[in-house]
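A single protein chain has been removed from this complex, and every other one stays in its place.
Here the chain labels run A and B in written order, and each chain numbers its own residues starting at 1.
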Amino acid sequence: MTINILRSETIPLRTDEDVVRARRIVRDWTISMKFSLVDQTKLVTAVSELARNTVDHGGGGSALLEMLDDTIRRGIRLTFEDQGPGIPDIVLAMTDGYSSRGSLGLGLGGTKRLVNEFNLFSEPGKGTRVTIARWK
Amino acid sequence: MTTNRISKIPDILSSLEKPLLDDWIKAQLDSFTLRKDLISSTDLRRDSAEFLTLLKRATATGNLLDLNTPEWIPVKDFLSGISRSRANQGFTPTETATFIFSLKQPLFARLQEECGQDTSALAEEFWIGTTLLDRLGLFTAETFLSSREEVIKQQQFEMLELSTPVVTLWSGILALPLIGTLDSSRTQVVMENLLQTIVDTSSEYAIIDITGVPTVDTLVAQHLLKTVAAARLMGAQCIISGIRPQIAQTMVHLGVAFGDVVTKASLADALSYTFKQMGITVNRKQN
Partner (left out) sequence: MDKIPIIKMGDFLLVSIQVDMHDRLAMALQDDLTIRVAKERSKGVLIDISSLDVVDSFIGRMLDNIAAMTRALGTETVVVGMQPAVAITIVELGLSLENIYTALNVDKGMALLEARMQASVDANDD
């Protein structure tokens, strides 16, 4: 099954404002693709979480947005990338648990539940790459 | 199978387009599978002509086997459109795919004329032609099926809205009597609708009654609990009523924790509870 990329855009993620901008762009894309309101909100929230992680914990990076079409349905894929310190314990990071100290904040497991596809690759000292996708 | 020869098919499609189209239309009109009740011969001619033109353009590059390249997008878009409208008109997937397959014979007749005595060239052209038309036919069937699924989903959604109305029992108290088997996606839709109604009517209480639901599985139970949690975040309280002993047992077995969600055996009990919360009492008139 081939996946065609209909549209793509790269967003820098270095500042607070970049996180807001990322939310806005993804919201616009989901509206134009006629996602339901609940699905829009879930994806934009997931983007907010991951964009913030990139800025706050990854030392800044970027996100690649892609509009996908696999001939049967359409979707959005986002790849968040940074060259930061990486995640030392991925299992822990994916565990639900609210850290009031806010070190890694909410576990990534929550964000995973908001999307259809979730992939995390991280190497301590090298960086982190998170890819998520939501299909209509 | 790779070939050094350039296929004759693109040539045939461009130089013999009109005679090929005429033959193809005749073959379709003669076919016993043609649904004359569902499509007029004018529409058939128009669809066939457009398809052949698009096919001619797509094959002009010489790529007849890889349908995932950009030059094939117009053909696929056209076939998606045809599939969708045929699905809506009531055609079967086979009838829709036959539109493509019926092009084989006229095309092969032409190929035979072009190749003459060269049997190995003919064999190769047949292989290319049949592979191409098979793929396009299958593509048509696939999009047909997925658009049929969309239609069914839409119809289900509409039936859902009719069959699970949210009722205002009292000012500020909503009731959602659920009837029948709940599946995950139906439950989700119904719950979202309830939450929206809570906002629209500014109701602080919602009673979800599951008396009419024979079984509740873990997924549905989770949706119910998530809805209760979401309503609380919005500032409303959900009460679940009508939990029969069997369902209660299943929930315990499945390890579903109702925690501090208020549950009542019957809708009447739930209403009674809600009135108490709101400080409302019901009195009989004294004679």
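The working rule: contacts are C-beta pairs under 8 Å (C-beta built on N, C-alpha and C of every residue); 3 or more make two chains touch, one makes a residue touch a chain.
In this text, all values refer to a predicted model and were calculated from it rather than measured experimentally.
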Among B:Q196, B:T218, B:Q246 or B:S272, residue touching the chain not depicted: B:Q196
Per the touch definition above, residue among A:I5, A:V20 or A:L92 touching the missing chain: A:V20
Which residue of A:S48, A:S62 or A:N116 touches the chain not shown here: A:S48
Where the unshown chain meets chain B, residue by residue: 192, 195-196, 198-199, 202-204, 226, 229-236
Footprint left on chain A by the chain that the document does not show: 16-17, 19-20, 23-24, 27, 37-38, 40-42, 44-45, 48-49, 52, 96, 98, 102, 105-107, 109-111, 113-114
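The working rule: only the chains that are shown with their structure count from here on.
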Computed distance of Cα centres, chain B from chain A, in Å: 28
Touching residues (chain side chain A, partner chain B) in the complex: 2, 4, 38, 71-73
Interfacial residue positions of chain B with respect to chain A in the complex: 68, 76, 139, 142-143, 146, 192
